[in-house]
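Here it is, the structure in full.
A single protein chain has been omitted; all remaining protein chains appear in their positions.
Every chain is named by a letter (A, B and C) in the order it is written, and numbering of its residues begins at 1.
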Amino acid sequence: MTGDARIRRGRTRVESPSLARTGRLLVACPDKPGIVAAVTGFLYHRGANVTTLQEYSTDPEGGRFFMRVEFTVSTPTELDAGFEAAFEATVAGRYEMAWRLSRAAHRKRTVVLVSKHDHALLELLWRHARGELHADITAVISNHEDAAAHAAEFGVPFHHVPVDKGDKGPAEARILELLGDDTELVVLARYMQILSADFVRHFPSRIINIHHSFLPAFVGANPYHQAHVRGVKLIGATAHYVTADLDQGPIIEQDVTRVSHRHSPEELVRLGRSIEREVLARAVQWHLEDRVLVHDGKTVAFT
Amino acid sequence: MTGDARIRRGRTRVESPSLARTGRLLVACPDKPGIVAAVTGFLYHRGANVTTLQEYSTDPEGGRFFMRVEFTVSTPTELDAGFEAAFEATVAGRYEMAWRLSRAAHRKRTVVLVSKHDHALLELLWRHARGELHADITAVISNHEDAAAHAAEFGVPFHHVPVDKGDKGPAEARILELLGDDTELVVLARYMQILSADFVRHFPSRIINIHHSFLPAFVGANPYHQAHVRGVKLIGATAHYVTADLDQGPIIEQDVTRVSHRHSPEELVRLGRSIEREVLARAVQWHLEDRVLVHDGKTVAFT
Amino acid sequence: MTGDARIRRGRTRVESPSLARTGRLLVACPDKPGIVAAVTGFLYHRGANVTTLQEYSTDPEGGRFFMRVEFTVSTPTELDAGFEAAFEATVAGRYEMAWRLSRAAHRKRTVVLVSKHDHALLELLWRHARGELHADITAVISNHEDAAAHAAEFGVPFHHVPVDKGDKGPAEARILELLGDDTELVVLARYMQILSADFVRHFPSRIINIHHSFLPAFVGANPYHQAHVRGVKLIGATAHYVTADLDQGPIIEQDVTRVSHRHSPEELVRLGRSIEREVLARAVQWHLEDRVLVHDGKTVAFT
Partner (left out) sequence: MTGDARIRRGRTRVESPSLARTGRLLVACPDKPGIVAAVTGFLYHRGANVTTLQEYSTDPEGGRFFMRVEFTVSTPTELDAGFEAAFEATVAGRYEMAWRLSRAAHRKRTVVLVSKHDHALLELLWRHARGELHADITAVISNHEDAAAHAAEFGVPFHHVPVDKGDKGPAEARILELLGDDTELVVLARYMQILSADFVRHFPSRIINIHHSFLPAFVGANPYHQAHVRGVKLIGATAHYVTADLDQGPIIEQDVTRVSHRHSPEELVRLGRSIEREVLARAVQWHLEDRVLVHDGKTVAFT
């Protein structure tokens, strides 16, 4: 692929002029009366216009309340740090909120980890090139060299970090170094190495994995083979946040496809690839759009 | 079926004690900043607690804004007429709102019209008996006598209103008389008579029809036969509000199922029945829960 | 419901005149060349016309071969016992076939067991009344009395067989007595008692259970509650043959529906009911049409 073609692709990502004036407030707090009024009142008095508001309460009486508000302001500068200071002082403190402001124009710095199976990686690179994923994919990291050519096609730096089975420490250390301080999302696009609890701790609810199975049906290795042995009539895939507890992290999205006794394990793998690509891409997109909150081992997904 | 059994069924509808304290505000108005803050501020100052809020704007700049807010108050009396007067005076007038308050405890008076195919009727009667549909089914009306026994099983009055092909006026007049002034929802559960524009005008966005096709694919008669001739690989059903323009009313819900060349028109009909039942039941439930607003020939469905 | 209505329903089951001339051969044998030719050659020489042929081999070289052939003969008498004797002598012996002839006109004698949840039972009774299930439902048996009225509505004998938790033997013995020698299919339509291995042994691949979960995801009790705790995005149901190994029997059919964090365990139960009804009804229909063979803990479902 020529450099020209790559640039042309980049140019197709025409950004909405209003993106720079769009903010998103993500809020979690104990539920009690008045939260929505307080937040939307605050926005109104700053001249902001609510464009989408989604909320959820685990229990209106004594439960936990979650909210995602997307809004526009009249000029980008109104989303400066002053906004956050005012919100903390006026609203957040009063309601004991865990909260953050996300600026829609910001592209989250994202790194994709992959092993040999490249379909999930390619789906992400493609959607990104097409302007569907509002992220900055800063690197592809792999314990194999196979993905190098794909990364190059899409103009993304590639890093080969081999893993020593006997001592995974150095590889994780090297990956952490590559991720640096400013990586905001790590996507495991069929990365087949288990990450240590210590590694995971650096990125709470910021590592998305695609599990090639409909969790919790076939936890662990070779799920398509397990599915074939059991003779199931549907196979699926699950995108989830990674926690120290393997395959148990909060589920972001799942989907399935119909199969029959006619499908060999190899064909299940092929059919599974389509679902894995779709499910991972949806989960990553929702994360990039600040649609997914985590609570009590589950996600609240404002999709 | 014995009377005892019928009563036992009735008893299974245990109502949530909080239902009497739950209200729903349905709002449509020109979009401009401050609407959410105004509505939720109003609720907060009356001591109400927002439990669900959903909104949608066709365009944040100059479009039309829609909102559904579900909230609880501390005693049922706070939902009395005073609430409506206060909301009109304080909020609704200022924002040129078309709005209404719905009390969750109220069961909408519902009449089901049916012809010979009874599957959609029975689905509704069953779900109702099981407590899934929060309505008062006050009558079943049919141009045939076939459905009488089913209505009797479920303890619902049945009225046979034959239709004279040459002059449908008297039948419609009789049905209007049976519906009276207080029927809030009319469900056409495979009622095969076309209703006049005049009849429809009495119940704007209050007549739900199940069209045995994935509209707008096979408008009109014998859609399964049409689908078979065309060799489609999916068949579906559509629940929509009835307007004077036949089969063109706002779509509430649709679903499909997979078929193949092996299916005869008769088998398509059989498979279609399952979808029709499910799609109609969903649409009726959403209507009963005040989840569906109509705008510009389409629905805004807060599901 | 009046007796007349019941009879009228019965009358709607107009049977195809060709059903009496339709046979189905179900075959399983070691795979080797010539099987299809031998079976279809046999049918041709007896003047039969193959209308549907489905086959499957676990491995063309040394695997096991399965076939379902539906065919018509010119008069019903050609499906007499002579047919079976001739097939055994001419074809089946040579290929070491496990096989049977099923006559399409025959309605399998079917008994439905149910506990308190009646939705799956009612779905079966309805589809049966509507002529969709080609069976003879000879009895409904329950450990509770709740289903008696429903059975009566549909004119099916009802038997109440309470289960003593301390000693389930007498209840199983009573059920076996009611099933007698001629029951061909037992459907567990949400029957919440575990059947003993001894009981199951009487009906190999003849007891169909609906498991209110997408197996093997949530084996055991309260799967909807488990699903809610885990925060899955799809819930499902599984119809399977019952074996001595609880919840591990060969899967006949599965389906799922989409859910979100908004759904309470109670709502998952309600949504699950629709899937359970549909999945069980499909599995029972396929069994009645002799579409399901069992091999190695899995089904070969010629659907």
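Definition applied: a contact is a pair of C-beta atoms (placed from the backbone, for glycine too) under 8 Å apart; a residue touches a chain by one contact, two chains touch by 3 or more.
Model, not experiment: these values are computed from the prediction.
Only one residue in the set B:85, B:221 or B:234 touches the chain that does not appear here, and it is B:234.
Taking the complete complex into account, B:256 is the one of B:20, B:101, B:192 or B:256 that touches the chain left out. Chain B residues in contact with the hidden partner, per the touch definition given at the top, are 56, 214-218, 229-234, 236, 250-256, 260-262, 297-301, 303. Interface with the hidden chain, as seen from chain A, comprises residues 1-2, 4-5, 8, 119, 122, 126, 130, 132, 146, 148-149, 152-153, 270, 274, 278. Listed by residue number, the positions of chain C touching the unshown chain are 32-37, 40-41, 43-44, 47-55, 57, 60, 72.
Throughout what follows, only the chains that are shown with their structure count from here on.
Among all pairs of chains, A-C has the largest number of C-beta pairs in contact.
Of all the chains, the one whose CA centre sits at the greatest distance from that of chain A is C. With centres defined as mean CA coordinates, chain B is found 37 Å away from chain A.
Taking each chain's centre as the mean of its C-alpha atoms, chain A lies 43 Å from chain C. Residue positions of chain A touching 2 or more other chains: there are none.
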